[in-house]
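Here it is: the structure, laid out below.
Removed from the display is one protein chain of the complex; every other protein chain stays in position.
So, chain A:
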Amino acid sequence: MKLSEAEKGKRYRICSLKFPPHMKRKLLELGLFPGQEIEIVQDAPFGGPVKIKVKDYCLALRRSEAENIEVEEKNGR
């Protein structure tokens, strides 16, 4: 599923990133690589960005970008 469809508060694992190369690198370097665990914490009003948690820190991503991130729900725990 897409990250933009993910539910708030649940944990997900990144499967793949569908971005043009330089955008993809930015995300990878920030720690958003496949296998990484992420969580949607909050979303902005009027379809604005979403706040996600990766590693020890929080990032904001636009919805249009969250649509290009494939995730799967983390099972168990």
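One rule holds for everything that comes next: contacts are C-beta pairs under 8 Å (C-beta built on N, C-alpha and C of every residue); 3 or more make two chains touch, one makes a residue touch a chain; residues count from 1.
Everything below uses one rule, namely that contacts and distances are computed from a predicted model.
Student: Name the omitted chain as UniProt records it, choosing among "Ferrous iron transport protein B", "Branched-chain amino acid ABC transporter permease", "Cysteine-rich domain" or "Aldehyde dehydrogenase".
Tutor: Matching the unshown chain against "Ferrous iron transport protein B", "Branched-chain amino acid ABC transporter permease", "Cysteine-rich domain" or "Aldehyde dehydrogenase" yields "Ferrous iron transport protein B".
Student: In the complete complex, which positions of chain A touch the hidden chain?
Tutor: Residues of chain A in touch with the missing chain: 19-31, 33-34, 41-49, 51, 55-62, 65.
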